[in-house]
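Just one protein chain is left out here, and the rest sit where they should.
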Amino acid sequence: MLKVALLGAGRIGQVHARNIAAHAESALVAVADVQLEAAQKLAAEYGANVLSVEQALADPAIDAVLIATSTDTHADLIALATKAGKAVLCEKPVDLALERALACQKATAGDGQPIMIGFNRRFDPNFATLKRAFDAGEIGKGELLSVTSFDPAPPPVSYIKVSGGLFRDMMIHDFDIVCWIFGSVPSRVMAVGSALVDPAIGAAGDVDTAVVTLSWDDGRIAVIKNSRRAAYGYDQRMELLGAEGLLAAKNVLENTVEKTTRAGHVSAKPEHFFLERYAKAYEAEWSSFVNTVLRGDALPVTLQDGINALALADAATLSAETGKPVILKGTAFEVAG
Amino acid sequence: MLKVALLGAGRIGQVHARNIAAHAESALVAVADVQLEAAQKLAAEYGANVLSVEQALADPAIDAVLIATSTDTHADLIALATKAGKAVLCEKPVDLALERALACQKATAGDGQPIMIGFNRRFDPNFATLKRAFDAGEIGKGELLSVTSFDPAPPPVSYIKVSGGLFRDMMIHDFDIVCWIFGSVPSRVMAVGSALVDPAIGAAGDVDTAVVTLSWDDGRIAVIKNSRRAAYGYDQRMELLGAEGLLAAKNVLENTVEKTTRAGHVSAKPEHFFLERYAKAYEAEWSSFVNTVLRGDALPVTLQDGINALALADAATLSAETGKPVILKGTAFEVAG
Amino acid sequence: MLKVALLGAGRIGQVHARNIAAHAESALVAVADVQLEAAQKLAAEYGANVLSVEQALADPAIDAVLIATSTDTHADLIALATKAGKAVLCEKPVDLALERALACQKATAGDGQPIMIGFNRRFDPNFATLKRAFDAGEIGKGELLSVTSFDPAPPPVSYIKVSGGLFRDMMIHDFDIVCWIFGSVPSRVMAVGSALVDPAIGAAGDVDTAVVTLSWDDGRIAVIKNSRRAAYGYDQRMELLGAEGLLAAKNVLENTVEKTTRAGHVSAKPEHFFLERYAKAYEAEWSSFVNTVLRGDALPVTLQDGINALALADAATLSAETGKPVILKGTAFEVAG
Partner (left out) sequence: MLKVALLGAGRIGQVHARNIAAHAESALVAVADVQLEAAQKLAAEYGANVLSVEQALADPAIDAVLIATSTDTHADLIALATKAGKAVLCEKPVDLALERALACQKATAGDGQPIMIGFNRRFDPNFATLKRAFDAGEIGKGELLSVTSFDPAPPPVSYIKVSGGLFRDMMIHDFDIVCWIFGSVPSRVMAVGSALVDPAIGAAGDVDTAVVTLSWDDGRIAVIKNSRRAAYGYDQRMELLGAEGLLAAKNVLENTVEKTTRAGHVSAKPEHFFLERYAKAYEAEWSSFVNTVLRGDALPVTLQDGINALALADAATLSAETGKPVILKGTAFEVAG
């Protein structure tokens, strides 16, 4: 039985709390949050204790921590936790600053604790089915990958301003997905972005609509499309052209009911946002973490994966700003030419 | 908090146990089963006590019982439970014999306890969405309802022999669905059945493939198609033609991945069987029962509904055996002409 | 080059004229119609002559006739044409009266001319693909066939009154389809019909909504659903459950455009009515007839097929009127019991 402390009792922390409690091999024993009331409410719901972060990390009965605090605390908490001998599952991103993420990697290098980054989409049953089919050779060699990822509506501009920008805040998921599908990091990034949804987003120096083309030295190409607004909800699809066919993962719909009238044939919209769309993914993510800690399964998402996605986000930001391609080597990058 | 005793720790009992335990307003406090070991295992999983049925019914701390025992015990347990002042959710069918179900109804008439029959399909989010759209008038007056309900594979012939036959064992769900959708019981039943899947089923006096046409005095028609075997899994669909359009509820698929190769375009099969397909329905069913008991919501499925479905099953059995239509008045019926 | 006279220049005659003229191996040389103006207009369009029926049949340069006149003239014209040594493609039905169709069969028996009945749906590329897949064994032995066939809107009651009724006028297509798919004629017919769409249809002694269940001695079952009105257009589907799977032919849609907005996901309606839906079927039907006449290919639809469908329509009419099953032996039938 894995005894877990949850750091962060916000919206996503609550999702994790439910999964930790529901899993047959894990127990939610402690909750910490700077907003004490939130911690108390969540702890009460699951019969857990309210602790400070320090108390949780000092408690030898706690095996693992799930970090769902604000982004700027992630890197420090990861390091503190591994120093304290806890296994770590940390929400994405590692940090908004690549250098801090790299520093975290260095700081935790010898601690011998598993550090998993919460790129939940890898655990979506649909994307995972696509990945398995691809890895099994069902469409031959991969050539051209397309990811569509639209949010239902933009966040407030106040959030945008501290978000790190679309590439670091939103597209970081998609950067991770393309690296995961193709099994390696691209070497070239070309980004185009516009503020079409809300001029205030543009005024804040960010974009809300973007296309990034990634390419690998062996010629493979990936395209990511992001928009902060799809009027119909959360649009989460991917498709991969291979030498012998195409694999596509379509949206998960709210229901299977179809209505045909004079007005046409109407079917359901996609699940509205990430809490619904990725409910099963969060469950599978937690289950995978438990297997890693209890059984020594390979880490399904590493700290390096989190760093790679961040480097790509930085590179895309630079490309969009300069209007030029950016070349990556490892996590270093520069404008081409 | 509704304190619940589960009677019956078999496959479907386990589904209910999980939902009772997971619901924020109910707790699984006791499990009873003639197979003590099964009761112990399930009780241990949820921290419940193992009790005999008598103990459970005698325990004043228990508010409600969920009856998931073998069919022949349902009618008696319903009556014992309501006499003991417990609210009841009983798995379908009430009994294989209509007269015993009617006797149960008479016996429990004055007990003042809610008795809900577990026709889980009414709680399927897709069917419920269809029903709501229909009731909201989205396709006008209902005219022609079609229900497709195929199992993945036939049960063993030993089970068939004690099942009451396809109409009482399998199609009873569909009889309930058509009454629920149309809001009333049909007055005429024409059934055709064959043993096409397994000759041993025919030798046992049953059928494995059947079509039943139901009609109402106002001219509405429903058709139910059943097969004990769909090689591709559990096929659960319905469609309703109304004056202004068509509403259809399609299958729930295993995933949203589609593969296109030289061989064609391949997408996922339906969820394989009822435990997967109706997982959400069982949750919603339980939640609905809790609301009835704790808040006095209207019973969503009554004992009368269970009796109606049974009368239709009997009528269909008679129609298939005689090759003639059967006329229903209330729960009485006779061969036409 | 097959030289063809078209008898009947109405709506369906015009469809045939275009296909006869467009086929590389046939020529439309003459058009006859009791409405001279219609014949003249159509003949002018294709450079054909206007002839009387008698002139056309007497013209030795004419190889074949396509009979698209009113139903009551079909049987006589078939016999006159084969006596005159012409190959015949006659629109369905052979006649509204089974005995006249049988008399026609007797009268033409020795004439040695191909007589093909225009059951156009057999030539629909989708239904033909389903049939080929089934015959190739792709789903094993056929067990349960369902045909959905809804018209967009009922014809005027004046037409209904002379139509022979829904079973002879509309469902006759579906009777032919089920015989074609299963390769034989069923032995038992149970029909239910209602006048739900238009009370005037009921007042005229007909129904507008009907379900017919057909069964074969070996246990196979087919269900046909008809409605005179689907608000969304022409609904033409079938599905066949076999021992190893399901084959379904879906509707042909007006286009492939899909729109997703707050209101849902909207796609196109089915092709509106038979002229659009079966345009390719009419072409393929004609091409098949040409191959029969010029190359001796087997007749794809025989006069016997036309008679079988008519016998089933009569049987269904009797079943709906008496409320009882009807048993068929060849083309003879009687109420069961």
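The chains carry the letters A, B and C, assigned in the order they are written, with residues numbered from 1 in each.
Assume a contact is a pair of C-beta atoms (placed from the backbone, for glycine too) under 8 Å apart; a residue touches a chain by one contact, two chains touch by 3 or more.
Quick caveat, the model's predicted, so the values are computed rather than measured.
Here the missing chain is touched by one residue of C:Ala203, C:Ala248 or C:Ala332, and it is C:Ala248. From the set B:Ser184, B:Thr260 or B:Ser287, the residue in touch with the chain omitted from the display is B:Thr260, counting the whole complex.
Touching the chain that is not shown, out of B:Lys3, B:Lys41, B:Lys161 or B:Lys269: B:Lys269 (per the contact rule at the top). The missing chain lies against chain B, touching residues 230-232, 253, 260-270. Mapped onto chain A, the interface with the missing chain covers residues 139-141, 143-144, 146, 148, 150, 188, 190, 192, 194-197, 209-211, 213, 215, 219-221, 223, 225, 227, 229-232, 235, 241, 243-246, 323-325, 336-337.
Residues 22, 125-126, 129-130, 133, 138-139, 244-252, 255-262 are the ones on chain C that touch the missing chain.
Going forward, only the chains that are shown with their structure count from here on.
At the interface between chain A and chain B, over half of the residue numbers involved are used by both copies, so each side presents largely the same positions. The count of contacting C-beta pairs peaks for the chain pair B-C. A separation of 41 Å divides the Cα centre of chain A from that of chain B. Centre-to-centre spacing of chain A and chain C amounts to 58 Å, using the average Cα coordinate of each chain.
Each of residues 230-232 in chain C touches at least two other chains.
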